[in-house]
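Of the protein chains in this complex, all but one are displayed in their positions.
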Amino acid sequence: MPVITLMTDFGIKDGNTGVMKGVIWGICSTAQISDLSHLIPAQDIREAAYIFARSVPYFPKGSIHVVVVDPGVGTARRPMAAQIGDWFYVGPDNGTITGLLERAEQEGWQTMFVELKEKTYWLQTISYVFHGRDIFSPVAAHLANGVPLQELGTPFDEPVRLELPKPTRTDHGWRGEVTHIDHFGNISANIRVEHLSDALQEKERILVRLSGSEINGMVNTFGERPIGELVALIGSTGNLGIAVVNGNAVQQLGTKVGDSVEVVYT
Amino acid sequence: MPVITLMTDFGIKDGNTGVMKGVIWGICSTAQISDLSHLIPAQDIREAAYIFARSVPYFPKGSIHVVVVDPGVGTARRPMAAQIGDWFYVGPDNGTITGLLERAEQEGWQTMFVELKEKTYWLQTISYVFHGRDIFSPVAAHLANGVPLQELGTPFDEPVRLELPKPTRTDHGWRGEVTHIDHFGNISANIRVEHLSDALQEKERILVRLSGSEINGMVNTFGERPIGELVALIGSTGNLGIAVVNGNAVQQLGTKVGDSVEVVYT
Partner (left out) sequence: MPVITLMTDFGIKDGNTGVMKGVIWGICSTAQISDLSHLIPAQDIREAAYIFARSVPYFPKGSIHVVVVDPGVGTARRPMAAQIGDWFYVGPDNGTITGLLERAEQEGWQTMFVELKEKTYWLQTISYVFHGRDIFSPVAAHLANGVPLQELGTPFDEPVRLELPKPTRTDHGWRGEVTHIDHFGNISANIRVEHLSDALQEKERILVRLSGSEINGMVNTFGERPIGELVALIGSTGNLGIAVVNGNAVQQLGTKVGDSVEVVYT
């Protein structure tokens, strides 16, 4: 059974994400549909790109991922579908795929981008303001039914990309920034396990600085330290994380996405 | 695979909406189940009716829609199932179907209403306070299995209806009221595309008044105006909408459901 996910900034109170599922099942009745998140902050394409890049690789080959964080809906921005490695993206051409695309280029995965033009794969009536329902959901369902990507429109080469911040090497470590704060108030930075690599052999010699606090030494997991203690660790997707054991690091530190994070090898 | 949706005021923290799915799959293991919303404000049948009417037509023919916003649970209010056009409703007879029923009458769709009485299609033990689990979910699952509507109980003619406010024609336009506020803080009114029809040929001559503000001219979509600007447009279900581009109109205007909205042809 084909797998389709939905990610939007629509929230979950108004029925709109349910409607997208209705449209999909009307075209592909066997689709397995999962919500990825509908609480992306309004118009926050960067947050969508971050969750998209880290989540999609855990889905089966051929799965189709509809993302609608779309401040430009109804304007000239391109509606698109893409193959990135083993997975498909359907949504606006606004940079949402940037993170996964960078990974595809590192890994040598195949990519293909198509501007959606074939209206036979859309709903009959297209509103100006809800392309998630009228264009992207039906296109995803037709992809799930086996319609080839190139039948949906016209291939193109350069999708819009966000400038995602990259960490920089310093004399004694790395400087990066906060890229995500999760439901628990745990903090993720763009410094990754690959950057720290050898230094992780001596976790106790790594110093992490952010928001005016210092954490001496890194741990493998929360339970290694007492409740309430601030810890640094490698999170589940390979990013440097900062957390309070059974607590809320963001409440304690006042950290925001974009804040500076520094790693020093002592 | 049959499609069932769930809409309630139960929230999503207590497991009750999951339990309804468990009951359904115990009877119809192939059902595709989608949440429509579980954040209907407590006991707000009007909000449920609004989302029901605009969402259901996007679901496949034969889909079954369970709605449990049910302040009268366990009292004399009728439990019911209905066919309205191509779709089925299962829930209390409390007016939730009003909006879709009005549309059915305009469009000449077939309707049938049945008071639920056949306990063979219910769970064995019926609580006083959770008919969503004990009556409506199992009935929906049996409908999905192909049990005819009329086997579930006794047909009746006049389901309960809400008095939904209608817009009125004025000398120079229309006067209506706010019917819904969405996750983004966008405002919907009961003035619809059909009311404005010809006037929409000259969008720039339409003036919209609400909450002490005036909007001169209507647009097709958000991106036609700068971020932060108040705009009026036709929303995705044909209702007059008022929004702030990439912002929150309700926060800016202090508007509430029920507030007056006026359209003037200048």
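Think of it as A and B in the order they're written, each chain with its own count starting at 1.
Simple rule for what comes next: contacts are C-beta pairs under 8 Å (C-beta built on N, C-alpha and C of every residue); 3 or more make two chains touch, one makes a residue touch a chain.
If you're wondering where the values come from, they're calculated on a predicted model, not measured in any experiment.
**Q** Just to verify: which one of B:30, B:150 or B:260 makes contact with the chain not shown?
**A** Touches the omitted chain: B:30.
**Q** Check each of B:72, B:85, B:165 or B:217 against the chain that is not shown and name the one that touches it.
**A** B:72
**Q** Would you mind spotting which of A:156, A:184 or A:265 touches the chain that isn't drawn?
**A** Counting the whole complex, the residue in contact with the absent chain is A:184.
**Q** Touching the absent chain: which residues on chain A qualify?
**A** Touching the chain left out of view, chain A contributes residues 1, 3, 5, 7, 12, 32, 34-40, 51, 54-55, 58-60, 63, 180, 182-184, 220-224, 233-236, 241, 246.
**Q** Which residues does chain B use to touch the chain missing from this display?
**A** 9-16, 18-19, 21-23, 25-26, 29-31, 33, 42-43, 71-75, 77, 127-130, 133-134
Convention: only the chains that are shown with their structure count from here on.
**Q** Using CA atom averages as chain centres, what separation in Å is found between chain A and chain B?
**A** Centres of chain A and chain B (C-alpha means) sit 31 Å apart.
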